[in-house]
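These notes concern the structure reproduced below.
Only a single protein chain was left out; the remaining protein chains are all shown in position.
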Amino acid sequence: MVSPNTPGPQDAARSSADTPSVPDVVIRLAGNSQDGIQAVGGFLARLAGRSDQEVMTYMTIPSTISGGPSIFQVRMGSGEILSSGDRADVLVAFYQHSYESHRSSLRPGGVLLYDSDHVKPDPDDKTVTAVGVPMTSATVEAVGGSSKEKGKNIYVLGLIARMFDLDIPKLTQLIKERFGGKNEDIVRNALLAFDAGYAYPAENLRYRLEKAAPPAPGARPQVTTDGNSALAYGLLAGGVRYGAAYPITPWSSIMETLRTELPKYGGIFVQCEDEIAAISTALGFSYGGNLAITGSSGPGLSLKMEALGWATMAEMPLIVVNIQRGGPSTGMPTNIEQSDLMQAIYGSHGDAPRVVLAPQDVEDCFYIAIEACRIARQFSTPVIILSDQALATRIEAFAEPDLPKLMIEAKPDLSPREATFKPYPLDQLQRHAPPGSVMGSGKYPTVTGLEHDELGHPTASPALHMKMTAKRRDKIKAVADNYTAPEVFGDEAGDALLIGWGCTYGPIREAVGRLRGAGVKVGQLQIRHVHPLDHGLEQIFARYKKIIVVEINDEGLYGYGQLATLLRARYANPAITSITKTDGLTYKVSEIFERVAQQLELADTTFGMRKQSILAMPARG
Amino acid sequence: MVSPNTPGPQDAARSSADTPSVPDVVIRLAGNSQDGIQAVGGFLARLAGRSDQEVMTYMTIPSTISGGPSIFQVRMGSGEILSSGDRADVLVAFYQHSYESHRSSLRPGGVLLYDSDHVKPDPDDKTVTAVGVPMTSATVEAVGGSSKEKGKNIYVLGLIARMFDLDIPKLTQLIKERFGGKNEDIVRNALLAFDAGYAYPAENLRYRLEKAAPPAPGARPQVTTDGNSALAYGLLAGGVRYGAAYPITPWSSIMETLRTELPKYGGIFVQCEDEIAAISTALGFSYGGNLAITGSSGPGLSLKMEALGWATMAEMPLIVVNIQRGGPSTGMPTNIEQSDLMQAIYGSHGDAPRVVLAPQDVEDCFYIAIEACRIARQFSTPVIILSDQALATRIEAFAEPDLPKLMIEAKPDLSPREATFKPYPLDQLQRHAPPGSVMGSGKYPTVTGLEHDELGHPTASPALHMKMTAKRRDKIKAVADNYTAPEVFGDEAGDALLIGWGCTYGPIREAVGRLRGAGVKVGQLQIRHVHPLDHGLEQIFARYKKIIVVEINDEGLYGYGQLATLLRARYANPAITSITKTDGLTYKVSEIFERVAQQLELADTTFGMRKQSILAMPARG
Amino acid sequence: MSTPTLATPPPAPGAPLTKKALTADHPTWCPGCGDFAVLASFYKVLEKLNYPQEKIVTFAGIGCSSRFPYFVNTHGGHYIHGRSLPFAAGISLGRDDLHVFVFGGDGDGFSIGGNHLVHTARKNPRMTYVIMDNSVYGLTKKQTSPTSPIGFKSKTDPWGAYDQPINPMRTLINSGATFVARSHATQVNHMVDMMLRAANHDGFSVVEILSECVEFFEGAFDGAVPRKGGAWQTIELKKNDGSPEDAARHDPTDEVAAFKLASEPWPGKFGVFYENKARPTKNALEQKLIANTREKTKNASDLELLSKTFARMR
Partner (left out) sequence: MSTPTLATPPPAPGAPLTKKALTADHPTWCPGCGDFAVLASFYKVLEKLNYPQEKIVTFAGIGCSSRFPYFVNTHGGHYIHGRSLPFAAGISLGRDDLHVFVFGGDGDGFSIGGNHLVHTARKNPRMTYVIMDNSVYGLTKKQTSPTSPIGFKSKTDPWGAYDQPINPMRTLINSGATFVARSHATQVNHMVDMMLRAANHDGFSVVEILSECVEFFEGAFDGAVPRKGGAWQTIELKKNDGSPEDAARHDPTDEVAAFKLASEPWPGKFGVFYENKARPTKNALEQKLIANTREKTKNASDLELLSKTFARMR
C-alpha cells in the first residue's frame, strides 16, 4: 500500500506515460447532504484553481429541513470550462438511492465508484465501469472506531486523487488549511482517511488530467470561490461599508459574509426585523453619505418595492441584490430561476426607473458589484443586481482581481455646498448633500418621496411633475452612455444570435461552439446591462435572421420569456423569440443546442455531443 | 324679486322663446376647498341625471392639509358628454386667486361670474362677459348674521339655476334631501340662500339648456354617482361580502362605503394595521369560501406584491382594487396617473400571472367590478381592477343597472368533495375546498405558496414545477376565451387606431369624432381587459397604418407608455407608438387631437375646436 | 369553558377524532427537533376537543415550525412569512363556525410578523396561536432571532447577539391577547393542558412553547429541564378560596401582576400568565353590528338593499 503522506520516495507509477490523459473530467458525488460531499467538491475545485485549471461546480440543496439526498458535481480540467457538464464521467454513489437516481447521469464508458457497503449496482449494466469500494468500512477501519463514518468523504477524495493523479501536496495542504482551526485529531483523522482512500488498489483506474498551460509570466494567480462570496467581496471592493438585510435562502450567505467582514473595514451590517426595515435602514445609511446595500431573494424583494420607488423619487443611491430562486411565492427556495426580471424593472408603483444589472458568472459577480457601486454613486440611483441561486452556490476559479487598481475608497462628501446648490435640479445630475454638510444658502434640504420642485419643496404643479418625471427617466437613460459596447462571441452575423443573461452564459457559449461546429452561423450576446440596455443592440440584431433569448423563466401569456418581452417591447422586432424553461435547473448545453437546432431545422440535434465518457476513449477493459 | 320658493305664479320669462338655447355647458366653480363648491357641483350633476341629461364633472383636491384653492367643473347637457370639457363657458370666481388662476380656462365669449366682494377683474378684458355679484354679502344678508358666509355656494347655485333655467322643483328637492337629515334651520337657510341667488337680477344672462330627448318608454331612470361609489356598489352586486384594507387617498372612500354598507348585507369589512395585513385578511376571507376584496392606491399596492404572488400560487380568488394616483413613491396623491399598469401585471417576484381589468368610465366601474367577481370565482385567481383618481372622483349619470339580472348571490361551497378531489389538478380548473367541506378521500387539503404536486404536497420536482407553472399560465390565458369581442368605434380601418385604457375613454372618443370630422380615418379601441388582452387585436391592428396608445404615464426609457410597451412586446408591431403625459391631469380632447394630428401631419391641429364659448354664439352685447 | 360561539356540534358518537385520522405527511423536521412533541401534543388536544374534522383549520407562515399544517390532516395552509395571523383572522371572522389554529416560529411571529401579532391581539378574533419558539431561525440555518439571548453566536452574530431580545410573555400581555400562556416542548402534559385551555378560550389565545432546535441551538431551554439540571416552575393560579396560600397565587386577570411575572429572570415560570374572559371577541362584535344593522333595515334582501341605494342616486 502506498500512502502519499507516509515519507518515502514518490510513487513511480504516477507519471507513467501509458496513463490515459484527459483534458477535463466531470465528477458527480451523490449522497446525503450530511455526508460532506460539498467539502470534497470544494477541495477539488480549490485544487483546480491552485493548479491553474478551470473549474465549475454544481450542487443541489435538499428542500427538506432535515437534509436528504444531495449531489455535488465538479468539472475540472485544462480547457475552457463554461458549464458544470451535462453528464458525468465519474459517479460516486454513497447509497442505493444515490445510485438509482444518478446512474443515468453517467455517460457510457464512464466510471461508477460505489460504496460496496451500501450499494448493489445492476450486475447487467455493462456500459460503464463499475468499481465497488467499501468506503464506509474502510473509513471506519482507517480512522478508528469513535468517529464512525465521518471522514468517508475524505476517503473518497483520496480515491479520486489517486485516480486522476492529483497534486497531493496541494491537496493535503488544503485539508490542513480547512481543518487546521479545529483540534489536531480532526486533521489527523482526515489525513488518515485520505491516505486510506489514496491507497486503495484500483490500478486500472488511472488517468492523467492534462496539465494546464503554465500561466503567462506575471499572470495573476487563480482564486476559487462561489458567486455569493464574489459578490460580497465585490461590494467591499466597490466601497460599500454599510448594509442591512433579513435572512432568506439563497441570499443569506452574502449578509453573513458582510456581517462578519464589515467591522474589519469600520463598517456596519444590521440584521433587521424584515425586508422593509432592511431597505429603509440601508437607505438611511445612504442618506448619511455612505452608499449602502440591501438584498434578499424573491419574496423579500417584493417587500422592498415601495421603498425602492422612494429611492428613485428621492434620488438616493442604493445597491439592492436579488439572488433569484424558483417562484412565484415561496416557490422552490433552493432552485434556480430567472423570473424576477420584470419585477426588478417594473415592480414599484408609478414610473420609477432604476438600473438593473445581471452578472454572467462567478467572476462577474465580483466585477458587476463594483460597476453597480460606481453607477449608484455617479447617478444617485438605486441599482439592482440580479444574481441567482445557481451563480450563488457555484464554485469557479478565476484570476485574482487587481485590487489596488479596482478598489474604491468612498467617504461621505460633507463639503460645504455652494449657495446655489439645488437638491433636485432639472438640468443636471446632482448627488444629495448628506447631513453634516453646511449649506451655503443657509437653507437645508429635504429629501422626499412627494413630487417636488428643484429645491425639494412638495408641489402638485403639472409642469413640474412632467419635467421631474422626464428628468428621472433621462438620468437612467444616460447610464447607458457609459457602458462599454456589448461584445458578440462567435459569428458576427448569420442565422441566429443567442441572447442570455445571468447564469446561462457558460452553457450558451458551449452551445454556440457546438452549433458553429455543426455549420450554422451563430453568435452569442450576454446581456449584463438589463436596464437600461446597451446602446447599439438594434444594429447587432439586424445582422441575424433569428434572435433567440435563452432564459430560465416562463414563456408568459404571450409566449416569450421576460428578457425577450423586454427586447420585443423596445425593438418591436418579430425576429426576437425565446427558449424558456422552469424546471428549477440550469441549462444543460445539450438542451440549448437541441432547441436552437430545432428552430434552425438542423438535421442532427445532438451534433457534437460527447456520447461517450472521455474516460472510455482510450478503449479499456 | 322673484323667488322660486315663494308661492306664486311661475316666472313667465322662463320659457321665453328668445332665450338662447345651448346643447351643453361647462361651468367651472373656483374657490377654496372649504367653500362647498363640490356640493354645488354635485347638485348640478344630480339634477342633470334626474333630467335625463348627460353630465360629467371634474374636480381638483388641494394637496395641502388645511385645504386651499380648489375647483369643481361640471359639464351638463343633452348631447353625448364624454369629457368634462377642455375649457369653460361659465367661470364662477369666489376669490381674486380663483379669478387669476382660472380666467384662462374661460372660452372667449364665456361668462365670468365673480364675487364682487372679493374679486376685481381686469377692466380691460373684453373677450368675456364679466358679471359681478356680491355673493358674500348677499348671502349674509339673505341668511342672516350668524351663519356668516356659509351658504354662499347655494347662493351661487341659485344664480346658475336662474341663468340656465334649471328645474327648480327638482333642485329644491335635492337640497332638501341633502340637508334633510340635519336640523330644520339648515334646510331653511339653504333655501333662503338659493332663493336670493335665484332672484339676483341679471336678466340678460339667460340661456336654455336644450332638453334631453325624453327617455324611451321603459328606459331605466338615470343615476348619478362617482366612480368609487360605482365600483363599491358593483362589488356588492358581484356578491362580495367581505373585505379588508388600510386607508389611503384616493382609495379610502371605497373602504368607507363598504365598511358602512356591508353589515347590512351580513358582511364584514376590516380596517387593518397596514396593506399587507389587509390583503392577508382578505385572502383569509376568500379561503373561507367568500370571495373578498382588498384595495389601495400606489404605495399600498407595492406592499401587496408578495401576498399577491401567493394568491397566484395557491390559486385563491381575490379582488384587488388600485385607485391609481400620481407616482412614483408618495408622488402626487391627489392627481391622476396611469402608471401602475406594469406593476399590476409584473410587480410580484416569479412568474405570477393574474388578471388585470380597467374600467373606462364611471358606469363601467360598476360593471367591471361584477366582471372581476365572475372571473375571480370562475378561475380561482386574483383579479386586479385598475381604476384611477379621475374616475374615482368624477361624477357621471348613467342608466340605473338592472339589478335583478345582475346581482350575484354567492355562498361558500361547502359541499362534500369526491374522493377523487385534487386541490391542484394539472388538467382542469379547480376551486379550492373551503374549510367546512368534508373530504371524501379523508385527506384534507393544504393550500400553499410552495411549489406543490396535484395534492398540494410541497415538491421540488423539476417536471412538476414546469407543469404547474404552465398550468397557472394557461389558466390565465384561458380567461380571454370568455371575453366578448372588443369593439372599435369610428372607422374600422384607416390612418390610425387610437387605443386607450381607463379614464381616457371619453376624451379619446371626442377626439376621434373631431379627427374624423377633419377627414382622417380613425378608430378607437378602449382596452378594458389589460391582462390577458382580448383575442383578435392583432387582426384589428393590421387594418390601420398607425396604432397610437394614449395614456397618462411616462414614455419610459425606450419611448413608450406602459400599455404601448405591453402591446409592442406581444405583437412586435413597430406601428404601435404612444402619446403620453405625466402632468397629473386628465387628457383634454384638444391635447389628444393636437398630438394625433401632428403624428398624422394634419395641417390644422385645432380643427373642430370650439374656439368661442357656446354662450357667445347668439351674438350678444 | 363555555364558548357560546363554538356552535359546531360534536361528531356523532362512535366517530371520535383519532390520531390516525389526524396524521398527514411525515414531518420533515430533523430528528430530535422539539416540534415533534408539539405536534404529538396537538394531536392529543384535537382528540380531546373532538371537533368535526372538517371544521378544523391549521394555518402557518414560513419556517421549520410553520411546516406544521402539512403534518395535520385538517383543512389548512402554508402562507407567506410572518403574515399568518391576519390571514387566520380573515378565516375566523368570515367563518365563525370554524376552529382556527395558527402555528409558527419566533422569527415568523415576533420579527417580520410582530406587528400583526399586536394588532390581531387587540382585535381579539376567536382563534388559537401556538408559537414554537426555538430562539433561532431554523429553516434558514442559524441566524439570530428576536428571542435569541444576548451573546448567542449565530451566522449573523458570529461574536454573539447584541440586540436586546423581546420578552414574548410581556409583549403578548401588553398586546391585548385575551389568553396568554407559556409551555415547554419537553412537558407534554403541560403543553396539552395549555393548548386545550387556549382552544377553549373565547377570543385570541396564544401559547408560546419553548421548542428546541437541536440543529442550530442545542440546549437552549435546558434551564427549564430538570433532568438537565434546570428548574421547571409552573404558575399556580388563584383559586379565590380565601385561603392564606391563595394570596401568593397568580391572578391571571391582573395585567400588572402578569407583566411582573413575565419580567422574572430566565427561565421564568410556565403556565397561564393572563386570561381575560370579559372582553368580547371581534367575531361577536361584528356579528352584533350585523344583527343591529339588519334589524334596522328590517332584514331586507340584498337586492332590495342595493336597489334602494341606487334609487337614492337617481
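Letters A, B and C mark the chains as written, and numbering starts fresh at 1 in each.
Note that a residue touches a chain if its C-beta (ideal position, glycine included) is under 8 Å from a C-beta of that chain, and two chains touch if they have at least 3 such contacts.
Predicted, not measured: the structure shown is a model, and the values here were computed from it.
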item	value
Displayed chains contacted by the hidden chain, counting the whole assembly	A, B, C
Contact partner of the left-out chain, one of B:G85, B:G197 or B:P299	B:P299
Identified contact with the non-displayed chain, of A:A292, A:I319, A:I476 or A:L533	A:A292
Chain not shown: contacting residue from A:A161, A:L450, A:V479 or A:I508	A:L450
Candidate in contact with the missing chain, chosen from B:V119, B:L157, B:L171 or B:I248	B:I248
For subunit B, residues in touch with the removed chain	64-67, 246-249, 252, 255-256, 259-260, 271, 273-275, 299, 329-330
For subunit C, residues in touch with the removed chain	111-112, 114-115, 118-119, 122-124, 146, 159, 162-167, 170-171, 174, 176, 255-256, 259-260, 263, 279, 282, 285-286, 289
Residues in subunit A touching the chain absent from view	49-50, 221-225, 229, 233, 236-237, 242, 244, 261, 263-268, 270, 272-274, 276-278, 280-290, 292, 306-307, 310, 314, 400-401, 403-404, 407, 409, 412, 433-439, 442-450, 457-458
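FYI, only the chains that are shown with their structure count from here on.
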item	value
Centroid distance [mean C-alpha coordinates] between subunit B and subunit A, Å	48
Multi-partner residues of subunit B (at least 2 other chains)	306, 310, 314, 448-450, 458
Subunit C, residues touching no fewer than two other chains	78, 80
